[in-house]
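Only a single protein chain was left out; the remaining protein chains are all shown in position.
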Amino acid sequence: MALRTREQYLASLKAMRPNIYKFGERIDDITTHPATRRTVESHARAFDAANDPALAEIFTTVSSFTGEKIYRFNALMSSLEDTLFNMKLKRASYRRTGTCSGGTCVGWNALNVLWAITQEVDREHGTSYQDRLKNWILHAEEKGLVVAGALTDAKGDRSLKASQQPDPDCNLRVVEAKKDGIVVRGAKVMIAGAAASDEIFVVPGTSYGRDEKYYSIAFVVPKDVPGLTIVEARRASDGRELEEGFDIPETGITQGYLFFENVFVPNERVFLFGEYAYTGKFIQYFTANYRACIGACVAGQGDVMIGAAMLMARANGLPVKTFQNKLVEMAINNETTYGAGAGALALGRRHPAGVWLADPLAAHTNKVLVATLPYQTKRLCQDICGGIAETGCFPSYKDYSNPSYGRLIRKYLKAGQKVSAEARARAARLVEWLTLGAGVPGTMHGGGSPDGAKLVVRMETAFEEYAGYAARVAGIDDPVPEPERNR
Amino acid sequence: MALRTREQYLASLKAMRPNIYKFGERIDDITTHPATRRTVESHARAFDAANDPALAEIFTTVSSFTGEKIYRFNALMSSLEDTLFNMKLKRASYRRTGTCSGGTCVGWNALNVLWAITQEVDREHGTSYQDRLKNWILHAEEKGLVVAGALTDAKGDRSLKASQQPDPDCNLRVVEAKKDGIVVRGAKVMIAGAAASDEIFVVPGTSYGRDEKYYSIAFVVPKDVPGLTIVEARRASDGRELEEGFDIPETGITQGYLFFENVFVPNERVFLFGEYAYTGKFIQYFTANYRACIGACVAGQGDVMIGAAMLMARANGLPVKTFQNKLVEMAINNETTYGAGAGALALGRRHPAGVWLADPLAAHTNKVLVATLPYQTKRLCQDICGGIAETGCFPSYKDYSNPSYGRLIRKYLKAGQKVSAEARARAARLVEWLTLGAGVPGTMHGGGSPDGAKLVVRMETAFEEYAGYAARVAGIDDPVPEPERNR
Amino acid sequence: MALRTREQYLASLKAMRPNIYKFGERIDDITTHPATRRTVESHARAFDAANDPALAEIFTTVSSFTGEKIYRFNALMSSLEDTLFNMKLKRASYRRTGTCSGGTCVGWNALNVLWAITQEVDREHGTSYQDRLKNWILHAEEKGLVVAGALTDAKGDRSLKASQQPDPDCNLRVVEAKKDGIVVRGAKVMIAGAAASDEIFVVPGTSYGRDEKYYSIAFVVPKDVPGLTIVEARRASDGRELEEGFDIPETGITQGYLFFENVFVPNERVFLFGEYAYTGKFIQYFTANYRACIGACVAGQGDVMIGAAMLMARANGLPVKTFQNKLVEMAINNETTYGAGAGALALGRRHPAGVWLADPLAAHTNKVLVATLPYQTKRLCQDICGGIAETGCFPSYKDYSNPSYGRLIRKYLKAGQKVSAEARARAARLVEWLTLGAGVPGTMHGGGSPDGAKLVVRMETAFEEYAGYAARVAGIDDPVPEPERNR
Partner (left out) sequence: MALRTREQYLASLKAMRPNIYKFGERIDDITTHPATRRTVESHARAFDAANDPALAEIFTTVSSFTGEKIYRFNALMSSLEDTLFNMKLKRASYRRTGTCSGGTCVGWNALNVLWAITQEVDREHGTSYQDRLKNWILHAEEKGLVVAGALTDAKGDRSLKASQQPDPDCNLRVVEAKKDGIVVRGAKVMIAGAAASDEIFVVPGTSYGRDEKYYSIAFVVPKDVPGLTIVEARRASDGRELEEGFDIPETGITQGYLFFENVFVPNERVFLFGEYAYTGKFIQYFTANYRACIGACVAGQGDVMIGAAMLMARANGLPVKTFQNKLVEMAINNETTYGAGAGALALGRRHPAGVWLADPLAAHTNKVLVATLPYQTKRLCQDICGGIAETGCFPSYKDYSNPSYGRLIRKYLKAGQKVSAEARARAARLVEWLTLGAGVPGTMHGGGSPDGAKLVVRMETAFEEYAGYAARVAGIDDPVPEPERNR
């Protein structure tokens, strides 16, 4: 089985029904439209990797089902080593695109976690969800599919459960259960990489209860399934994607709003339906793996920030050594989220179904780091680069290349003697893009909020056991109970 | 003398020669062009303040020369109290515009600092710069002028002095000294508020030496002086300023690149020329005052971030109380830079010329805080607001109001039951604008870099004296010298 | 009137009734006993300052009542400048002793704040507390008294009010109101500098209510008043104070537990009794001034840490330059609390009674900084100094001077070629003392906790006003209310 090529990937995207919109208009060819071609390019680079000796080991592997060579982002991860490769792939991907490639990430995690969940459900309830999933995985492996994953619902009023919302569509739900499939309605929002995907893996966005059986669903659909409308979200400085010139890089990410208006999903693509009791566990497994590995994403982007800061220093006429301490601080931030992510995997365990699950306490700890350290790294990057990069503070490409006064900009933009004005401009725009622009990935809330992660840390920490250790070291024999409530 | 009104201010801007460019085109009416009208609006609000009882005391005062009521941003600041009002004006201005109004800030500081410097020069050298300056201040007070200040030169290769640059224009310089004035060439870059200004106060951007007499100049010119071309810099998401709808607020800031191509400045508007020995002191006084007071800017913007976070919490359906700890952390950051700024003023002194000068050690310490704490405040703001605000992750106004599918966006954007979808959208866009967009002021490098500030801290700290204190407390009587260099 | 000398101060301490205990024994001469002589020495250095030209301006002033020269720590502070001198005195004092001198600090603040409070009470209720206070201040000024201040009560169960405690003595209270005075019982705990004081100024430790009239008291007593027993608290490594040699410096601080067992206080020394309604305001004024000025304490100690780190670097054979970045970071921490403290004063106001009051918002913000930054400064200091200083990790003076094996310690302790082994040892012990030992002042909770300070920040921040600013900038016209409680 030959691996899908970049060209085949682009051709299949082109062939799909156009159902993606931005700025009030339908995008007819997402591979060339300026609003989407950058995210497609980012994903396409994953296909190039199969031919790059330095990357092939990271981006490809062998199917545990067929023994065939496949893209790693379609594979089950059945060992610590496999899962560490998830991190390596993310870091390599960020390093080569500067930003997120959601279509080689979330669907991949979803299929792995569901592999475990479906086995649990099948064993308890005699269902055969895992077989359905296996068939789909074989299909994905064979085609080398790019699969976005869709968790986050619109949610409505955050103080109410899904079943209590005035508008019941606020969370994606089954509106009709047919013999051969289900009909779903609702929205999944802020879905990274949907535009560049072949298919969308839809999973529960939260833990549901008894009254929310119709919300407790997992399934996969082609991106252009009838009834699905995708509207791309804005990103910082996304207007520049419509411009010519160097004011924005050639890679990028998009985040889509997916509107399901009575979309039919055939049974063989439904991997959970009604099993509300397993939604909590799904979230638990999913977030643990996701939040462990996301440390590689911010590390990879941080690597690019280090590189960008070096370029800017030189473009400003200063040796990199001047900023060595700050660059090392940046590196330490990167290696912290990367190392802590790897640690969360190492402290994990193999699920009986044969997939690797990260340790929740360590993984959610890493989420808090991921929500904190990149802000410091960005600040350090801006600190090194100077005012021109801090807020992208110089005229546009249109001005730069203006036949009348562009010469003035070019004259005064040149700083270091060995670096061209354009290289300085490009480096400064890169820093802006990484720290204030469309390249900033939503790592604070992507895959869930740090406050949610802290809640898990709280739940997973054995506080009373620790109080016991302290009492023993202090030589306190009597119990030290909580005070009674006096008021 | 009646104070200038908003209408008079706008009329005089309209009447000027159009010499401002952006996106490759000349802006013919800066008061209405979408690329500049927001910064004009920000500055115009300072004129409204004269009629607002809560603000009049802050925005107006009495001329120390004439006893007439004037705008405070044209006045000499001759006491601690006067200078604290500079901070209050900045904070009030940020609170009401969300961002920077450079035209009521930098020129004001420049005229005050030059008041001291010119007196020193005049006393030493028998010149009469201070008289010229006085005449101009009287003019500024009478007209209620908005005056941007221009320090930062293009600089060229940062490892070389101005006089060593391959291109001597890299720092603004006198190319011809005439009997009645000087002719200058060069660029001043990243000049905040130039578009909205009546005049531009040009001062040295660094400390110059004996070989740099022709760079050692201070003067003021009308914004539309012949030979001056202004090209506006980009800012994050500045493309949205050209769009309709709520994707960007109605206020704003611009930062211009000012190209001086043989501009003639008559002697009466030249306040320093050739006095290189005073440029270092000018920088010293200027940065101390500027870096003390800038604490109020970031505090004022931080206040708006607190408010925006509250709006978002409610729009998400959550009570503000949920985030009380984070909001207090944000407030503490704001009050830290505000308080430390006030402290730098309080520890300052009155210059013999009668203007107040901040304490350099405390002021440059505050600059380091200003370059650090707002990053934390922004992170906290994004943390509270959720993914929708973190990266502005929802569709554009054009999509929101699309007749075909806009209904889906509006349906799913509504979260809190008592808050409209549009209010949620506007609040989220505000957060994006403040933390990732065109509202982000360049406080890291604006007015100089934190590394420069640290250098001043290093110079102003009495390290050896401290070693002496330590030795005495430790009971060390013998000297503890630096080691000899062994290699 | 001649200022009291060091010798007179020591003589009067010697002459007092011995009522101080530590390690199970009564201390008969606190000026020579090793457990107390260091704190006495610290305070005695304030008297030396009157004769030191560099310090006389800081440590002495002129009485606003008599026009006589007095020690500043007995004076009313009636202007911003006066209050800034409080900060300067604290910093100078820390620089020269390495630690806290509570007897020249808390009583001073108490008398100033009570000057304002008594005037308010007298005007409202026709009492004459201020006259009594004035008489006592005249006495204090004349004698040059060292006056500790006692706020903190034992408190008992923190979840109950004073009037609800099972043991009513948990907060100091009047047990009998006589015609000529009051009889008090209870404990004031952790009182800095009591041992070195002539008198003790006792004030309310919290805001009291209607049921707590008998707790609402302020008065001053001689330290050896009948019925008062003082037991000194332990401090880190305080056992070393009983040893010989260089393992601990010659200065120090103590914190006493003051047990009042039916102490009689004559009316002329009672400045508040029963006026519960003013206790909150007392706390408010007191903490604002205290928490502004405490920024100078930690700055002064931080200065000594900088110096100690320099000595250690050199003693280790390394030039100070190696650690320049860290030293500047330390300096920035010091100047931050100092500057923010000065700012809190500058933003304050003069009370109608003629004393200066700090701005609460800025002052409590500074308390949070004071509870945070010194921990970073200590860490930096240990970082520079190496393992030998981090935990004081080398043998004792007794071992160092041991006739048999002391030679080995001395041989191997010498590091830098120009610095003696003993100087290295002393510098390392100083760092240990400052960062892990008896020199560490209780700045986290001294004068109240950072959580209490954050509560004030919360109360003093105009949150809803800020939400209004945000709404205006965002163009949100409709109200954005708190959500209703759904559950």
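Brief remarks follow.
Going in written order, the chains are labelled A, B and C, and every chain counts its residues from 1.
One rule holds for everything that comes next: contacts are C-beta pairs under 8 Å (C-beta built on N, C-alpha and C of every residue); 3 or more make two chains touch, one makes a residue touch a chain.
The shown structure was predicted, so the numbers you read here are calculated from the model rather than taken from an experiment.
Partner chains of the missing chain, restricted to those shown and counted over the full complex, are A, B, C.
Here the missing chain is touched by one residue of A:Gly103, A:Gly274 or A:Gly343, and it is A:Gly343. Touching the chain that is not shown, out of A:Asn51, A:Ser128, A:Asn262 or A:Ser420: A:Ser420 (per the contact rule at the top).
Only one of C:Ala277, C:Leu436 or C:Leu455 touches the absent chain when the whole complex is considered: C:Leu436. Of the candidate positions C:Gly107, C:Pro204, C:Gly446 or C:Pro483, contact with the unshown chain belongs to C:Gly446. Not every partner is drawn; the one left out touches chain C at residues 21-24, 152, 154-160, 166-167, 169-170, 187, 189-190, 229, 231-240, 242-243, 247, 255, 257, 259, 261, 316-318, 371-372, 375-376, 378-379, 382-383, 386-388, 390-396, 398-399, 401-402, 405, 408-409, 411-417, 432, 436-437, 440-442, 444-446, 449-451.
Listed by residue number, the positions of chain A touching the unshown chain are 80, 84, 95-98, 246, 249-251, 303-308, 310-311, 314-315, 317-320, 324, 327-328, 331-332, 335-336, 338-347, 359, 361-362, 365-366, 368-369, 416-420, 423, 426-427, 429-430, 454, 457-458, 461, 463, 465-476, 478, 480-484. Within the entire complex, the positions of chain B that touch the omitted partner chain are 157, 159-160, 164, 325, 483, 486-487.
To be clear about the criterion, only the chains that are shown with their structure count from here on.
Nearest to the overall CA centre, using the mean of each chain's CA atoms, is chain B.
Taking the mean of the C-alpha atoms as each chain's centre, chain B and chain C sit 39 Å apart.
A separation of 37 Å divides the Cα centre of chain A from that of chain B. A separation of 52 Å divides the Cα centre of chain A from that of chain C. Shown for chain A are the residues in touch with two or more other chains, namely 157, 159-160.
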